[in-house]
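The other protein chains are all here in position, but one chain of the complex has been omitted.
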Amino acid sequence: AETLVVGVQESGTVQWEIQTIKNLGLDTKHGLDLQIRPLADSRAGQIALQAGAVDVILSDFVWVSIQRSEGNMVTMVPHSLAVGGLMVPADSPIASVADLAGKTIAVSGSPVDKSWIILQAFYNQATSGTLSTDASARFGAPPLVNELLTTGGVDAALNFWQWNARAKVAGMTELLSVADMLETLGVAEQPPLLGWTFSDQIAATKTAAITAFLDASFEAKAVLRTDDTAWDKLTELMGASGDPALFTQLRDDYRAGIVSGYDPADTAAAEATFALLAQYGGAELVGDQTELAPGTFWEGYRK
Amino acid sequence: MAPGPGLSIDIADKRFAGAAPLLADFRLDIVPGSVVALFSPSGIGKSTLLRLIAGIDRDFIGSITIDGAPAHQAPPPGYVFQDPRLLPWLTARDNVRAASPAISAQTADAALARVGLADDATAWPHALSGGMQRRVALARAIATNPRLLLLDEPFVSLDRALVDDMHRLIANLAATSGATVIFASHQPEDASRLATRVITLAARPATIAHDLTFEHAPGRRDDATIAAYASQLATGVPHAALD
Amino acid sequence: MAPGPGLSIDIADKRFAGAAPLLADFRLDIVPGSVVALFSPSGIGKSTLLRLIAGIDRDFIGSITIDGAPAHQAPPPGYVFQDPRLLPWLTARDNVRAASPAISAQTADAALARVGLADDATAWPHALSGGMQRRVALARAIATNPRLLLLDEPFVSLDRALVDDMHRLIANLAATSGATVIFASHQPEDASRLATRVITLAARPATIAHDLTFEHAPGRRDDATIAAYASQLATGVPHAALD
Amino acid sequence: MAFAHRLFPTPIAVAAELWTLAVSGPLLTDLGKTLLRATSAFAIAMLLGTVLGIVLGRRRWLDRLFSGWLLVGLNLPAIVVAIVLYIWLGLTQLALVTAVVINKVPLVITTVREGVRSFSVDYDELAAALRLSPLRRLRLITLPQLMPFILAAARTGLSLIWKIVLVFEVLGSDGGVGYRVSIQFQFFDITGILAYTTAFILVVLAFEYGLLRPLERKVLQWRPAPA
Partner (left out) sequence: MAFAHRLFPTPIAVAAELWTLAVSGPLLTDLGKTLLRATSAFAIAMLLGTVLGIVLGRRRWLDRLFSGWLLVGLNLPAIVVAIVLYIWLGLTQLALVTAVVINKVPLVITTVREGVRSFSVDYDELAAALRLSPLRRLRLITLPQLMPFILAAARTGLSLIWKIVLVFEVLGSDGGVGYRVSIQFQFFDITGILAYTTAFILVVLAFEYGLLRPLERKVLQWRPAPA
C-alpha cells in the first residue's frame, strides 16, 4: 500500500472524519497506508507542508489560490462547506445587520478575516454604510470571542461554526450565517471553503495514494451524513461527552457543511466568492491577484 | 566657632560572627576639641572602633554618644577610610562634592587645593596615584568643615613633605574650628606633632594599654616640644605596645 | 641558588593619554641581587615604573629587559600592588595559591605564617583588617620564591613590630635566594635597613635625582651601620627630594 | 523544498519590499502602532522592574517572601496572561500594554536584583558615613553600580518586548507589526515578513547607536580603557 502523511489539527473538526476513516478501516480498504501527523494549529500545518513533513493538510481555497499566484504550486480538493455566522444573545435588541450600528462586535481572527469581509459587504449592500466605522469591532482568537459574547462583553460575535454551535447551546442565537450573506450577495451555491491541500508535485508523484485517500474521505463523509451510529464513537473527540445538546448541535451543523461531490470544472461559487473577497478585502486578504488562480482545484479527481 | 563634640564611648560587646569579642566592656570619654591618636598592633580594632564612632557599624551592644546623641544620629563626621574609597564614576571634584549637597564646585576645588591637588579636580580616580587618591579622600573629609574628624591612617602613602603639609592642615583645622579629631596611625611622629592625647590598644578583647595626654596645643608646638613628646612616647609607651 | 635577574631599563617615552610624559629618556640598570629602594614625591611615577618592570603595562616606547628577556616575557615577579588587591572571592590561603598552580595549601599556609597570619588562612578578605590584607598580598608575592620582587609601598599600614618582621623577611629572602628586589617607599628607615641602593625620582618627566649605593649587605647590618646609612640618606639626599 | 526560492529572498528584494510598503503600504502605520505599544511597555517595565529589583535586592525578607512568586511570574506563559487580561480589560490597547509589562517586569526585577546583590559593602559604608539621603544615595551609589545591569536589561528588554508585542498583536489587535506579520505568514510572504522585521530592526539600531551608545559613553566615561 502506498503511504500518505496527512497533517491534521489535533483539536480540529477534521479529526471526526479521519477517526471515522480509521474506525471503518476505509484507508486499508482503498489500499492506503494513511499516516496522521497531529498539528497544533493552522500555521503549524502550513509550515509542515512547506517543510515536506506532511503530504496533505487542510486549508482554505483563498490560501491555495494566493499560494499559486505567488508561485507555490499547491492545489486542493474540497472538504467542507461549513461556514460561520453572526451570533447574538437570545434577548438581543439586534434584529438585523442594520442594528449593528453603534454596537460592539467581536470578530474571530483579524480585520481581514473572510467572514468579517463578507459581513461588511453584506452590511454595505443592506444599508450602504460602512460597518467598520459604524460599529466598533474587536478582534481575537475564537474562544476569546465566544467568551466575550457569553459574558456580555460585546453585543454580537462573528465566529466559526463549531464555536457558534457551542454558543447556541449556551443560549445564543444565530442572526445570520455567512452562507445567508453570500446568497444575498449573489453567490447562490455555497463555496467549498476548506479543502485537502497538497502540492502539484505530490499530486503527480503520489497520484494513487491521493486518489485513494480522497475516495476514503468521500466515503467517510457519506457515512457521517447518513449514519447516526458512526457518530457515537466520536462523542469524546467532539468534546461533547455528557452534553447531548452540544453533541446534536455539532453533528447537525457538521452535516450541513459536508461536501457530497466534486467537479473540478464547477468553480463558479469559489470564483464569485473570491471576487467578492478581493473587492471588499483587498490585497491584504487575497494578495495582488483579484481572481481565483487557475488550478486551485485539482483536476486529477472528480466525484 | 563652636568647639567639637565630646564623646562618650561605652561598648559592652562588639564581635563579628563566629569570632571572639573584639571589644568588651570598653569605656572611653573624649573631651570636646581633643585630637586623639589611636595606636595598636595590626588587627586589634582601630578601624572597627572608628566605624562604630562614625555610626557606620551599629551592630554592637552598648552605647556611643556624641554630644549626647547616638553615634548614627549625630551630624556626619569627616571620615577617612583606611583605603581611599573614592567613587570611581565621579571626578576628584565630584567625589569631594559627594560629601554634602551644600558643597559647591569652588568649595570642592578649594579643599582639593589644600591637599595639593589643585590641578586634578577633573581627573577620574583611576588616573590618580595611590597617594593622590588618599588626599582626595582627605579633602572629602574636611570639605564640610565637620566638627568631628575620624581619620583611619590618613598619612600613609604620602611623602614626607606632604605628611608635614597634612599635619599642618589638620592641626590648623583643630586649632581654628576646635573640631574633635580621632585618628588611627602607626607613626609615633603623627602623634607627637598632632595629638593632644594618645591611646594605645592591645590584646583581644582590646583594652586601653596606655593613655597619655600632651599639654601643648598641636599648633603651638616647637621642634623641641615635639622631640620631647616623641621621647615621651618612646619611653612612656613601650615599643611593642606603641604599635 | 641562582641569583636574581639583572635589569636594563630604557624608556624613551611613557605617558598617559592626554598628559605630559611621565618618563622620557629614562635609563636605569640594576645588577642581579640588588635591593633597590625607590623614593619620590607622590604622583611622580613609582607605581607606573614598577608596573612597567612587571610587564603589566606594555604601552610605552622603549625597552625593559630582565636578564635579557622583555619584561612581559620574563618569569612572573613577586608583585605587591600599592593596594592589597586580593581576590574577594578567595580565602587568604587561596589568594596566596592564586600566585601559581604549583603552590600547595601547605606552602600557602607557610607563607601566611611568615607574615604573621597563621590563624587566618581560611578568612575572606573582607573580614581582615587593612594591615592583614596587605600582609596576605605580601605572602602571595613571596610564596613562589620569585627571583624578582617588586613591592609598591609594602610596609604601610603595619605597626612598628610588624614592619621590623617584614624587613627581616625581605632581607632574609634577598640574602638566601639572592633575589633582586625593587621597592617603593616613603620611609627612609625602610631603605637604611633593607636597600643596597637608593634611587630618588623627581620632576616630570621623572629623572633620577639621587642614586646612592650602600656597602653592607642588608642582612649583616648592625644598628650602628643602619644609623650611619640613615644619616647618609638624610644628608646625602636632601629632605625635599627624599620626600 | 519545492518553494525554497520564495522562502529565502535576497536582501535586495527585502529592501525593495520595505521601500514599497513604507511608501505606499501600511508599514509606517503598523510600525507606529507597534512602537507606541513597545516603547510605553518598555518604559513602564524598566522603571517598575528597576524599583522593585532594588527593593528585593536590599530587603532580604521581602525577597524571601516574593522570590517564589517572581519565578511564577517569570514562567507564566504569555498566552495565560493575555487571556486573563483580554477578558478582564477587553481587547483594548491598555490590556495589551499591561500584558506586555506583566511579561517583562519579572525579567527586569531578576536582573536588577542580581545587580543589587553584587554591590560592594564598601560603598554602603561610605553612604552611611556621609549620611547620604535616599535620593543622593540612589544617584551617587546605587545607579552607577547598577548601570551594567540596567544596560543589559535595556538591551535585551527592548527586543523581548517587541517579540511579546508581536504575540499579543496576533492574539487580539487590529494593526501593528505582529498583526501584519501574521497576515503575511498566511501568504507565506517571507519577503514581507523580513521587510517588517528589517524596519523594526532599523528602529532598534537607531535607538542603539543614536541614543543608547552616546548615553552609555557619557555614563561610563569614567571606566579606564581596558588594556
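As written, the chains take the letters A, B, C and D, and residue 1 is the first residue of each chain.
We take it that a residue touches a chain if its C-beta (ideal position, glycine included) is under 8 Å from a C-beta of that chain, and two chains touch if they have at least 3 such contacts.
The structure displayed is predicted, hence computed values, not measured ones.
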| item | value |
| --- | --- |
| Residue touching the undisplayed chain, where the options are D:50, D:110 or D:142 | D:110 |
| Given A:17, A:113 or A:147, the one touching the chain that is not displayed | A:147 |
| Candidate in contact with the missing chain, chosen from C:85, C:168, C:197 or C:210 | C:85 |
| Candidates A:40, A:188 or A:222 - the one touching the absent chain | A:40 |
| Hidden partner chain, residues of chain A it touches | 10-11, 37-41, 43-44, 47-48, 50-53, 141-144, 146-147, 150-151, 239 |
| Where the unshown chain meets chain D, residue by residue | 1, 4, 7-8, 58, 60, 68, 71-72, 74-80, 83-84, 87, 106-107, 110-111, 114-115, 117-119, 121, 124-125, 128, 147-149, 151-152, 155-156, 158-160, 162-163, 166-167, 181, 185, 190, 193-194, 197, 200-201, 204-205, 208, 220, 223-224, 226-227 |
| Those residues of chain C which, in the complete complex, touch the missing chain | 51, 54-56, 72, 75-77, 79, 81, 83, 85, 87-91, 98-101, 124-127 |
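Going forward, only the chains that are shown with their structure count from here on.
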| item | value |
| --- | --- |
| Minimum number of chain-to-chain touching steps separating chain A from chain B | 2 |
| Rotation angle superposing chain B onto its copy chain C by C-alpha atoms, nearest 5 degrees | 180 |
| Between B-D and A-D, the pair with more C-beta contacts | A-D |
| Inter-centroid spacing, chain D versus chain A (mean Cα positions, whole Å) | 38 |
| Inter-chain centre distance, chain B versus chain D - centres from mean C-alpha coordinates, in Å | 48 |
| Centroid distance [mean C-alpha coordinates] between chain C and chain B, Å | 28 |
| Residues of chain B whose C-beta touches two or more other chains | 83, 127 |
| Per-residue multi-chain contacts in chain D, two or more chains | none |
